[in-house]
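Only one protein chain is missing from this complex, and each of the others stays in its spot.
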Amino acid sequence: MGNEDGPKQATIIVFSGALDKVMAGFIIATTAAAMGMEVTMFFTFWGLSALKQDGPAAADCERNWMQKMLGMMLPRRAADLPLSQLNMGGMGAGMLKQIMAQKNFSSLPELIETAIDLEVRMIACQMSMDAMGICREELIDAVEVAGAATYVGVAQDAAINLFIS
Amino acid sequence: MGNEDGPKQATIIVFSGALDKVMAGFIIATTAAAMGMEVTMFFTFWGLSALKQDGPAAADCERNWMQKMLGMMLPRRAADLPLSQLNMGGMGAGMLKQIMAQKNFSSLPELIETAIDLEVRMIACQMSMDAMGICREELIDAVEVAGAATYVGVAQDAAINLFIS
Partner (left out) sequence: MGNEDGPKQATIIVFSGALDKVMAGFIIATTAAAMGMEVTMFFTFWGLSALKQDGPAAADCERNWMQKMLGMMLPRRAADLPLSQLNMGGMGAGMLKQIMAQKNFSSLPELIETAIDLEVRMIACQMSMDAMGICREELIDAVEVAGAATYVGVAQDAAINLFIS
């Protein structure tokens, strides 16, 4: 392996934009980082929704009509992600959030904050951003933009590699 | 890697509760175990349904109304898992089971038995159990209860790590 002397690495591809799956990704990422691993998360396709920051869509972001339509159908920010099952128009996601709060588990926005604090590297997939019409300024500041080669470069030396679809 | 002298390890996170995906997890797990690997399966979120044992819900398991509602909507036992696609109200799952039986492939309950015989370690995610209102006595005996740190601890020394979502 490449970096035998440094800390062990982990990578997680977040392809899904479902609340339950994205949370699972961040729970593993923050746990691994808290245990001393160097963690890289790579957000692609639907997973990009988890990185959107609050606020209106950027007016100067070029989008064709298909990308505009897609933008209207996708969640506008991490807080709006649906469940992968039993979402029931958002009621399921709302119930999960309420239960998590009652149990004092971290919410997704809190997990993202923790990931940033623990220096989890978060990469947004350039190609997916181009395809879906998402611009850099619409994503949270902590995110880096890169491509599949960057992912493979890290993953081939990592001890844990996961794909969350 | 941590245990260079022992057998190679594999971990599989089973996040999905769909019959086809859970079976894929157990087929890989039992194959790897039969080939001499030490295998750990970590069941979380919807995947916990695969570990439920037959019988009524435990009466003394504390659940709020949201968790009770969730419990009514989720499969009660491994034999009731739906397909991830073409389930058609259970007809798809029934057809898959019938075809598997005709071909003399193992059913999910048989695969679980084989996994136990091959000493596959099965861990139920503590946090998911708390969130979903599932109690220890509702899961099959062979299961151990632990958290994400236990998973990461094993996975960082494993040769194969998979996430089945």
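Per-chain residue numbering starts at 1, and chain names A and B are given in the order in which the chains are listed.
Keep this in mind: contacts are C-beta pairs under 8 Å (C-beta built on N, C-alpha and C of every residue); 3 or more make two chains touch, one makes a residue touch a chain.
Please read these numbers as outputs of a predicted model, since none were measured by experiment.
Colleague: Pick from B:I28, B:C61, B:A79 or B:I140: which residue touches the chain that isn't shown?
Modeller: Candidates B:I28, B:C61, B:A79 or B:I140; residue touching the omitted chain: B:I28.
Colleague: Spell out the interface residues on subunit A facing the chain that's missing from view.
Modeller: Output for subunit A: 1, 13, 15, 17, 44-46, 64, 66-67, 69-70, 73, 127, 130-131, 147-149, 151-153, 155-158, 161-163, 165.
Colleague: In the full complex, which residues of subunit B touch the absent chain?
Modeller: 8, 10, 16, 20-21, 24, 27-28, 31-32, 34-35, 37, 84-86, 95-96, 98-100, 102-103, 105, 159-165
Everything that follows uses one rule, which is that only the chains that are shown with their structure count from here on.
Colleague: Which whole number of Å gives the spacing of the CA centres of subunit A and subunit B?
Modeller: Between these chains, centre-to-centre, one finds 25 Å.
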